[in-house]
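The structure under discussion is supplied below as structure tokens; questions concerning it will follow.
Just one protein chain is left out here, and the rest sit where they should.
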Amino acid sequence: MESLIGLLVGFPLLGAAVLLCGGKRLEKTGHWLGVVLAGASFVLGAVLFFDMLGKSADERALHQHLFSWVPVESFQADVAFQLDQLAMTFVLLITGVGTLIHIYSVGYMEHDERRRRFFGYLNLFLAAMLLLVLADNYLLLYVGWEGVGLASYLLIGFWQHKPSAAVAAKKAFLVNRVGDAGLAIAIFLMFTTFGSFAFAPVLSNATEAGEGKLTAIGLMLLLAACGKSAQVPLQSWLGDAMEGPTPVSALIHAATMVTAGVYLITRSGAIFNAAPDAQTVVVVVGAVTLLYGAIVGCAKDDIKKALAGSTMSQIGYMVLAAGLGPIGYAFAIMHLVTHGFFKAGLFLGAGSVMHGMNDEVDMRRYGGLRKYMPVTFVTFGLGYLAIIGFPGLSGFFSKDQIIEAAFAKGGTQGWILGAVTLLGAAITAYYMTRVMLMTFFGEERWRGQANEPHPHESPKSMTIPMIVLAFGSVFAGGLFKIGESFVHWLEPVTQFEHGHSPLSAPVVTGATVVTMLIGVGAAWLQYGRRPVPAEAPRGSLLTRAARRDLLQDDLNHVALVLPGEYLTRGLVYVDNKVVDGAVNGTAAAFGGLSGRTRRLQNGFVRSYAVSMFGGAAILVAATLLMRAV
Amino acid sequence: MFSASEASSSSMDALNLAVNSTSAAEAASFWVLGTIAVIGALGTVLLRKAVHSALCLAGTMVILALFYLANGAYFLGIVQIVVYTGAVMMLFLFVLMLVGVSAADSLKETLKGQRWLALACGLGLGALLISGLGQASITSFTGLGAANADGNVPALASQLFTKYVVAFEVVGALLTVAAVGATLLTHRERIEKSKSQREQAEERVRANKHLPPLPAPGVYARHNAVDRPGLLPDGTPSDLTVSATLLSRGQVREVGPEALHRVAVLEQRTADSHGQTEHGRMYGEPHDPDRDVDDADDEGRGSGREAREARQDAREEEATK
Partner (left out) sequence: MSPVNYVYLAALLFTIGAVGVLIRRNAIVVFMCVELMLNAANLTLVAFSRIHGNLDGQIMAFFVMVVAAAEVVVGLAIIVMLYRSRHSASVDDASLMKL
């Protein structure tokens, strides 16, 4: 079985290679090749999964050493895979959701003439993402990490003819670079500290290293996670990343890639466990992002950007949970998986709505769409119920567990975190209800527009994935919750401790449901009972700030871009005047000198005679001088 | 004379070879002749006309010959006069004539700073040499009394044909090579057969141009008139009358207005004596008795150089094309 692990990565990689290099011959059938290879990877993953289930918990981790990549003295970089329970979870999520979205894309990208390339990029993404989660060392993980960054860049900018898409892609790439630098530094630190960067030696020896070093490594890993998972302060790219095609938003910027940060923190749990300061920072980042994303999500009228804010917020939950340590890792991953289902479903629903609405994204131009696209409405609605934590659906179980764990952190911290997560749940309910109401209920605000759309249900290739994801949204949480099966499944990797919450579980659950209902009610009061204006009202100061992503871009502009510009200008000036000045000055000096010297050879024999005579005089002088000395 | 006194003094002090001073007569002659030699050298450098320079140089060389004699180098003294002032200077003068006697340097320096550099270098070198000599502080000298005991020429010969015989032979070869080289350099290969007189005459007849010999130059001139063109009946000078070489060198003198005036006066005089006044009008010159024929002088002195410059301009233009 071990030898099959490589194929998980190999299938989509082959697809990417064939599709990107195959040229126009594959124009007609290429997308199906992409779907089939993604599906093959999923099937293989499922086979491995069931094989794994058949073993006892301790024997489940598989390992495959493919080849030695850079064997230099003590620096041993291997291309080796490690398929344990955590990786398995991700493999199934990535290949499962990935395959569904591949199928969806067949319909969604039907009219795009560069569909083959799109599928090539999608397959490339799958390969890189699988490499990321299957790597058995940080260096190979880094390769996958950069690979998903590249795929993300290519797919955000897929419609590169739109300047906004090109800029968004660049922005995502640049912001991610900051995080990537963090990961690189973390790997350097690991190598100097542990003499290795493979998971096994680093994580098993983590406690032996000094806490200071571990904190440094942890913070660098957190920086990496912030970049990839759009956490504060590196969150600014995710909203703009919605410029990419909707399947991309669903797969990469909701379900899988953005959760890589959570994977990284969970995977490096041993390091964080031994560095409580780093853990505290992780928790703070998660809490801040949770609220930040939720607030932004409330103000956006662009359906995809509202969902993007929601994604940030939900990943904030995961990061927060991961920061709680062994009491939270499993819940972080659990929420990650359920979120992968319902958020992918929501995005696909949004894509379906856009598909039927002439690619309109402004929710204020929607309204009353439930009649026209019932399948979308139902699947989107189930995803909606899941994300707000409606009792019994998957989001309810996963989020409830995180809130409990937050309270279980203990002390003042516990109370604060519990309050934040509860508040987040309320806001989540508020903005998701808002999205729901603005899109599917109320007046048909799209009527009477200059370019009036004709809302219609999407083709089967799009609705079927949505239905499947809706099933996942509904049942995944319950399935995981039954007998704490998910927690036990992950326990060998992430270690699990029961947190001791100051509040009993039913109280927390009750509070969660109540806050959720408050949020829904507030949204209904604002958007359900009253008609939604087709043009956005000016709004309060907070609303306006939230529409501008809480001024994050302005902050970045002032704090980073402007100093960078000044630095660049200064450097250009220095380069032009000082460096070039020195170089050109030297050249000019030599040029001038040559020009002068050239005149010595003027063709007049008498001038030459003067030189000769002068030389003779100098010789005589030298001779006399030598005599005199 | 000086050499005799020197020889006698050296014979007197045959045992004591080193002496400190020469005779007073030699000292006097040194100062006088030395001054003249320096003046001659300066003249060589400073005089505008090459011929004058050559004459100055010849004078300096003669004085140097005298100094050789005074220094006991009798053979060299004679050779100096024969070879240098006799042969070499004659060769110089020959070439000067070939190139053009009247070609005088202009004193204007064309190279920027050349004169100052030259002077600086010259003064510097002179100062160095003289200071070097001053440092040498030679207070006594041996004299050639002993060396020249059997006569200067036999003494030289005995060295030349024994110790320096190889150098002597080589120098002889060098002279031969130089002579052959000079011949080769100045030799111009004829690429076609030279025309006989008959052929030239036939050619002239065929061209139907200047059937008679070319007109003679300087019909009305009073000078040695090879370089002065003859006048056509209407008074304009004709280039046919002067040598093409002189023309190309620009050494042809113009017949100035004075000369024309003179012609007119002559014509007038002839006409007066014959009573034919009309003829003199041809030149448009009324009779003016104040301007005497004898006062008229050459006016074409500068023309040679002007013509040369004009020719040079034309050549430069051609080169730039």
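Each chain gets a letter, A and B, in the order it is written, and its residues are counted from 1.
We adopt the following convention: a residue touches a chain if its C-beta (ideal position, glycine included) is under 8 Å from a C-beta of that chain, and two chains touch if they have at least 3 such contacts.
As the structure is a prediction and not an experimental result, all values here were calculated from the model.
Peer 1: Using the definition of touch stated at the top, determine which of B:99, B:205 or B:232 touches the missing chain.
Peer 2: B:99
Peer 1: So which bits of chain A touch the chain we can't see?
Peer 2: 601-606, 609-610, 613
Peer 1: Which parts of chain B are in contact with the chain that was left out?
Peer 2: 17, 20-22, 26-27, 30, 34, 37-38, 41-42, 44-45, 50, 53-54, 57, 60-61, 64, 67-68, 71-73, 75-76, 79-80, 83-84, 87-88, 91-92, 95-96, 98-100, 103, 105, 109-111, 114-115, 117-119, 121-123, 125-126, 129-130, 133, 136, 138-139, 141-148, 152, 155-156, 159-160, 164, 167, 171, 174-175, 177-179, 181-183, 185-186, 248-249, 311-312, 315
As a convention for this text, only the chains that are shown with their structure count from here on.
Peer 1: Give the list of chain B residues in touch with chain A in this complex.
Peer 2: Per the stated touch rule, the residues are 111, 114, 117-118, 121-122, 124-125, 128-129, 131-132, 135.
Peer 1: Chain B touches which residues of chain A in the complex?
Peer 2: Against chain B, the touching part of chain A is residues 602, 604, 606-607, 610, 613-614, 616-617, 620-621, 624, 627-628.
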